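Removed from the display is one protein chain of the complex; every other protein chain stays in position.
Moving on, here comes chain A:
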Amino acid sequence: MSGDLIHLCVNGQSVAVPEGANVVAAVAQVTTRFRRSVHGEPRAPLCGMGVCFECRVRVDGHANLRACMTPVREGMQVQTDD
């Protein structure tokens, strides 16, 4: 099923994931921490389906996108909340 690989950049690091994957898969290759909570705790995806907002990242300059709801595209620039 997984045909071509899509290349993205997560926190400045180059990552390849199968076509049809979501951004969440690319970020997971680079870090276990997607964002920091209001008190600075590390956080990562919880619900996997767009409800909890724990996986929000910056994609191509757009802040607060849910990585689990965002399909990957070639050349995407992703930044976690570090």
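The rule we apply is simple: a residue touches a chain if its C-beta (ideal position, glycine included) is under 8 Å from a C-beta of that chain, and two chains touch if they have at least 3 such contacts; residues count from 1.
Everything that follows uses one rule, which is that contacts and distances are computed from a predicted model.
Chosen from "Xanthine dehydrogenase YagT iron-sulfur-binding subunit", "Thioredoxin reductase", "Metal ABC transporter permease" or "Rieske domain-containing protein", the protein name that UniProt gives for the omitted chain reads "Thioredoxin reductase".
Residues touching the missing chain, restricted to chain A, are 1-2, 17-22, 24-26, 28-29, 32-34, 37-39, 41-54, 56, 64, 68-69, 71 (touch as defined at the top).
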